[in-house]
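Every protein chain of the complex appears in place save one, which is left out.
Think of it as A and B in the order they're written, each chain with its own count starting at 1.
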Amino acid sequence: MTAEAGSGVRTRLEGSTYLKPLPWKHAVEILPPRSVAKLHDNTLAILENVGVKMGSKIWLERMADAGAKVDFAAERVWFPPELVEEKIKLAPASFDLGARDPALDLHIGSGNVYLSTDGCVPDVLDLASGERRKGTKHDLSEITRLADALPQISFHWQPVSATDTPDYVRPLHEIEAQLSSTSKHIQQMTVVDPWNARGMVEMLEVVAGSKEALRARPLMSNFQCCISPLSWEGEPLEAIDVLAQAGIPVGICSMPIACATAPATMAGLMSVMNAEILSGITALQIAYPGHPTWYIPYATSMDLNTGALNLGWGPEELTSEMAGAQIGRHYGIPTITGVFGSGAKTANWQAGVQNGMSAFGKVFSPADMVTAAGTLVFCNAYSMDELVLDAEIWDIAWTFAKGFDFDEETLAFDAIAEVGPANHFLGTQHTRDHMLDFWRSGIFDRDSWEDWEAKGKPDPVDNARRKVREILDTHEPLQLEDDQLKELSRIVNAYQVERAEEDD
Amino acid sequence: MADQQELEQAVKDGLMVANGPQATEATTALVEAGVDPKHILEKVMANAMMELGEKWKRGEVFLPEVVASAEVFKQCNAIVEPALLAAGTKEAGVRVIMCTVKGDLHDLGKNMVCAMMRTAGFEVTDLGKDTPTQKIIDAVKEIQPHIVGMSALLTTTVGQQQVVIKTLKKEGLRDSVHVMVGGAPVTQEWADEIKADGYAPSAPEAVNKAKELTGKA
Partner (left out) sequence: MERIRSANFKQRYEVASPETIEKIHQATLHILEHTGVHVGSERVLKRLADSGVNVDFQENRARFAPEFVEAKLALAPNHFLAAARDGRCDLDIGGGRSYLATDGCPADMYDLDTGERRRTTKEDLRKLMVLADAMPEIGLVWTAMAANDVPISNRPLHELYAKLTGTTKHIQQNSTFSEHGARGAIEMATLVAGSAEELRKRPLITNFQVCLSPLSWEEGHLDAMTTFADAGVPVGFCCMDLAMASAPASVAGTVVLANAEIVSGMVILETLYPGHATFYVAFPTSIDARDGNMEAGWGPEELLMQGACQQLARRYRIPVTVGVGGTGAKVQNWQAGLQNALSAFLASIQPGDILSDAGTLYSSLIYSFESFMLDAEIFGLLCDMWEGYDFSAETAGLADIGEVGPGNHFLGQQHTRDHMHDFWMPKFFNRVTWEDWREKGRPTPQDAAREKVREILSTHETEPLPDGMEQELQKIIAAYELADEDD
């Protein structure tokens, strides 16, 4: 099935059977080469002289065996530059991330930019009331199901936390909710400890069919985050052990905040970030040479007045996203960067500006995966309306990135000559043949002023909301077998009971 | 000769897909065969355009297709009209005169309105662009339209709409027509100010307004 021009020409709700990743085109290198070089030098200097903390004895031992300088008591590792440069080269330049529907597998490193929903957003904006509240397991299922129907979304994170489940086993509830709500790839980011990692692997083996099947086509991936600045906790590292041994690809992430957990300059921010990621990738490749991984640079800044994340973000955020992708490309390591995530509190002008620019930054500086669609207040509130709006922006970017054809047919020589000066093209055959090639929005306000006023001045959000309801009313994701569902539920329960008993 | 039904279908089909040769050939054949030209115009041609209008409403055809069909309609009309005049048949349809005002050469909006009007069964005479006031007055006297529609794209030409309305009044013709205005700088406020009878911001809405003004369902 070919992707249709525009998101709103003839709406079909038969579920997403194709994806719309952005194609990689000529990239705008936002950092000049000398800056990239300096950044790399700064990074190696940090890793060699400052090092990182690692809260796991096994991992410290591995680092020592590989030639890093280790202080076991202080849980500190310093990496010689040669070790870093040697190990990061082992990261594969391409690999696949599997989906329950193989047609929706992601081919990382193939020159496509895949979009995801956001993850771990504390609150959700209630679809009915618009009020902000905590997310639930049901919200997670619904949002995942909605995203399943949008071809602009290529994979999932965990949009909201299932706060109505016990926190110690929450990731497994989230896996259960998502696996039955989508046939696309799921990147499971809330598993950050080895115990939940084991549960995750068990559940995936049920769906894949066997350990070997899972290893051959991993249906989920994961990533672990450094705590800025420069600190790897033990549990995340040990989670990597469980997942890597099962064949689950694991990305390495850094989320420093300028002025708070990183210096107050772009250079300092990105140097710390790069050091954290390279330390993780180096460590991962020491422990599991050749294991699929990706570079996840999420550098952002603090609002000087509130101390919270900077909602009024602008040039630095955009630069950070584009530069992060550039650096990943420079190292030849697959990369995720941030996209969307406006700090606006409603889907207003500010949201349009921030999200629009961020999305097009992915056209101009592509990565392999980008996250994340669907939030407001800078990833603090999840909104289904916003997901549809972000998908609309993505659709514009996708169509723009395709470029335009220049051939005899599109050139319309004959039409131009035939029509001639001061006439018009409205009814020509050429116009009728090609008018539907033009992208048409399903979301933009296209009414005349008078109609719009008569309707009570509706907002594009109203059109987005309509589309959300349509999808939720009709979309059925790929179902799991009954016995699979039962087994998943059994595993979740078993883990929940096990840990509950321990706490008693 | 193919039978009448086949020819009428050919006219209809030709109009629906804007196949000029097919439609005009079949129209010519019908006229030459002596079929009542009023029947051809109203039951065949106008009906086809109205069906097209319904398709537009359902989103099955788009504006450029409507415009193309309207062009073919004009061609068929040119064949039927002489027969109509010869038969002395007075047209019972709702007549509309459209133009772009003096000093203004922009006619895209007008063209779209003309096309959409035809799909609603209106009989449209298009005076063209840069239309001097006198030409409009002469046409009103000759055709006795129900509606006079004027388009203007520039803030510097839109004033001509007021001039025409004043002139219609002076000539004692104002009360015999409904005046509609449109174009980028035109708003309901402007229409009210110059005492036009109707304003529409788009071609489809112009049709609705025209129907409202003439009491046509």
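The working rule: a contact is a pair of C-beta atoms (placed from the backbone, for glycine too) under 8 Å apart; a residue touches a chain by one contact, two chains touch by 3 or more.
No experiment lies behind these values; they were computed from the predicted model shown.
In the complete complex, the residue from A:S35, A:T136, A:Q245 or A:S489 that touches the missing chain is A:S35. From the set A:T17, A:S94, A:N423 or A:Q479, the residue in touch with the chain omitted from the display is A:N423, counting the whole complex. In the complete assembly, the contact with the undisplayed chain comes from A:A308, out of A:A64, A:L90, A:C120 or A:A308.
The missing chain, though absent from the display, is touched by one residue of A:L214, A:L230, A:L243 or A:I491; that residue is A:L230. The set of chain A residues touching the chain not shown comprises 6, 26, 28, 30-32, 34-35, 38-39, 41-42, 45-46, 49-53, 76, 132, 227, 229-231, 258-268, 270-272, 301, 303-306, 308, 310-316, 318-319, 343-357, 360-361, 364, 377, 380-381, 389, 393, 396-397, 399-400, 403-407, 409-413, 415-417, 419-426, 428, 430-441, 444-449, 452, 457, 459-461.
Against the chain not shown here, chain B presents residues 56, 59, 62-64, 105-106, 108-109, 112, 133, 155-156, 159-160, 163, 184-185, 187, 189-190, 202-204.
One rule holds in what follows: only the chains that are shown with their structure count from here on.
Those residues of chain B lying in contact with chain A across their complex are 18, 62-65, 67-71, 105, 107-108, 111-112, 115, 187-188, 200-202, 205.
Of all residues in chain A, only 422, 424, 426-429, 431-432, 435-436, 448-451 touch chain B in the complex they form.
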